[in-house]
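Note that this complex is displayed minus one protein chain, with the remaining chains in position.
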């Protein structure tokens, strides 16, 4: 019997992407679709690429609409998920693609989001140490942020293998869909095409504490992260360059071996052959993560680079992957490692 | 038992796209992959988005390599398909994604391609009148050009319904992958980003006689086509604007009714609701065709516009669709109408 | 003594472009800058590319602010120019970059803009027959629309030379800056990158009557125009493909001769050598118009194509060129035919 799924926030980019993936998922059936400001509109006008759902009409995000589903995906603005989740029974699998339940430290939440902390849910990054165990049978899942997904997967082997000093420097470029669908002047096509620009520099980006949390857990000690995000002139994709000083005695071979071991059995994370570097185009629309690592002997630094699709592995694909684990399905069901390129 | 498929020319854009689709096709199994200049190379270095095939190595395009498959896709430069096809038995389904067997008139071929005409194969555009009948059981298929696919599907209802004068004016923009993967200065990213430019103006583009052939067949009389192609700053997609003078007495309602009737039962061609217009992003990576039509009473013209993905419906998707028909599979097997957007 | 210039609407794209050009104009001095919703803000935050003006602060668009200037450029939303212009004395040169005073026929205005017609000012397209004479000494100038500039300059020689039937078919692609800086979902970078889409199809675009007006004047008889605009994934540029059926007996040589004659002495319009086609990148940031023309004997049609920068020659550059003529300066002062490419 099909798993019945509702999506709250179906008109935005995360909501659209989870629908795109669910349409190809053999075990799910798409139920209620909601969207507050767009309630009453045809999905065909809002997500014209989802032709099979074109005649669906969005409902209000209300408990009675979301009731009666096995899984509810929340693609809501930060701070709105807790109130909706409370009204859904404990047997419903609630997958929150917002930030509300990602952080473990209430002080971090308060500092970066400015409101009261709603709690902490099992964290939807199966590839992290202990990641899958936390998700099996879960009925609440906090989907990671897109940048933390890219950065944690690129760099955590450095810390589980004890190869790097606990001070990471991360510079990551994201496609514009990461900034959402609400129209703002600096996100206009006229502004972003032909331009690269940083934002949230100096440790103020909200994804920073999440990276610190993940890398620190891998290291078993606090890790500082200097994080600089950039907006890139492309709709999708994150390219994350993550570097850290190598511990004394580290060699290039040791680095490569640590990464090879970490990803040997991962269905979605691919360590590229030496000499080949990740490209966001190669993972466009796919749940794959391309990773490569180098050791710069002159600078004594490890440089690990990952490419993901911010909407797929970085949001909705990661969400579906975690749903699969929680429900006991094969982890890869409905997901692909094949990108749409060129 | 799986249909065993070989792809000749697997390193280019058409070859890569057919492999992307075949990887998701439940009835096929990917056999030999060939590529002359790239023979001996790993596919992972040439098509890094096709992760499941990364370790495959390209062979030479030779008869003994292509032997023993049920289907052979040819993604070769124009003029090379006939020699390869000759060496494949009559029971093998040969699907030519090049131009060699599209035109019926040897004089057209000679004029536009400058060599001797190789022949005419069943034409792989199932949506045209009589299109499916010609493909059922076929063992040779000529896949249409990308522009003729977009233009014929946008405009043929005008001619089957007798609504338009036999003089079409077509202006179509294509993404750069339509120009192939051979590096040329005018196709560099530095040149194409931020720029639109026409080419092949004045009836000299090789796809012109194919449009004339298709629209003339629909009209039952010769149709002239003024065709202007443009290179657009995007990797994929064709947006074709096709206009023709309306016959006397034509009304907007009659126009809409003709298009609605033509596409009522088509799995891949979608006539959009009034007021919504095709966008290439909506069909990115999908086999769908978005079509809209308007009647401009002041100018007495019908304007039909289509959006396709030039590599999917315009090349490899159309090829797989036709293969499905020829083999007696469900026409939509392995194909999607869902685009990857934004 | 420098010409003192004010710009009303300095925070938008047209306002920013006219400032960019005036900064390089040796005879002008930039005075008041206004912008209603942005009044009080530093220009550096709104137009970060105009470094020399970064510390200027926008004032309200009020008569006392605009008083005391020799020239006032209006870059205001449609319908707002008349009220501002009324408050400026008859000796002030008012250059309206909006649509308010472009159309001669009040019924056209009423039909396409829905409000009462404000009047008709001298039309700022010097290259049209009689264009310069109308501008010399003028104190009110209506700057043409960007599409009508591109289309009229591409095609008018067909009509002054009597070569074409009075039914033009125009398909033109525009960069996104033509849609302005007000944020709307369909103009987001995520939506426009990688996509082409038409809009205003079927004669409903507001620039259609202006094209009809210009081409009809050149022809000396009514000319119908079927106009289809497209949004292209680039910030700037218009590529206009304009075709019309050739009159009986027209030859390719006659066509080329007509275009060569029309532009022989034009400082900004360049008829390209045969075989070379316009590209929007080549006129990026310049006031040049690249034009090419072909005669398609098989389809009996003339195809004329132009490339302009929609913000420069299509708006602010055309405005400065017309200002120069009105003030008796050399027409090219402060303007360039050199594009910024690649």
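We just call them A, B and C in the order they show up, numbering each chain from 1.
FYI, a residue touches a chain if its C-beta (ideal position, glycine included) is under 8 Å from a C-beta of that chain, and two chains touch if they have at least 3 such contacts.
All values reported here derive from a predicted model rather than from experimental measurement.
Displayed chains that the missing chain touches over the full complex: A, B, C (touch as defined at the top).
For the options B:124, B:235, B:278 or B:334, the residue in contact with the chain missing from this view is B:235.
Contact with the undisplayed chain is limited, among C:32, C:75, C:217 or C:283, to C:283.
Although one chain is not drawn, the whole complex shows that of A:41, A:120, A:160 or A:226 it is A:226 that touches it. Shown as candidates are A:35, A:48 or A:235; the residue that touches the absent chain is A:235. The residue touching the chain not shown here, chosen from B:28, B:81, B:149 or B:176, is B:176.
Touching residues on chain B toward the chain that is not drawn are 13, 175-177, 179, 181, 183-185, 187-194, 233-235. Seen across the whole complex, the unshown chain contacts chain A at 167, 169, 171, 173, 188, 190-191, 193-199, 201-203, 224-226, 228, 230, 232-237, 239, 241, 243, 245, 277-282, 284, 292, 294-301, 303, 305, 307, 342. Across the interface with the omitted chain, chain C contributes residues 13, 16, 20, 23-24, 42, 44-45, 47-52, 54, 177, 193-194, 235-236, 270, 272-273, 276, 279, 281-286, 288, 290, 336-342.
Throughout what follows, only the chains that are shown with their structure count from here on.
The two chains most heavily joined by C-beta contacts are B-C. Legend note: the chain whose CA centroid lies nearest the centroid of all displayed protein CA atoms is B. Of all residue numbers seen at the chain A-chain B contact, over half occur in both copies; the interface is built from largely matching residues. We define each chain's centre as the mean of its Cα atoms; on that basis chain A and chain C are separated by 44 Å. Mean C-alpha position of chain A lies 35 Å from that of chain B. Contacts with at least two other chains are made by residues 13, 177, 193-194, 235 of chain A.
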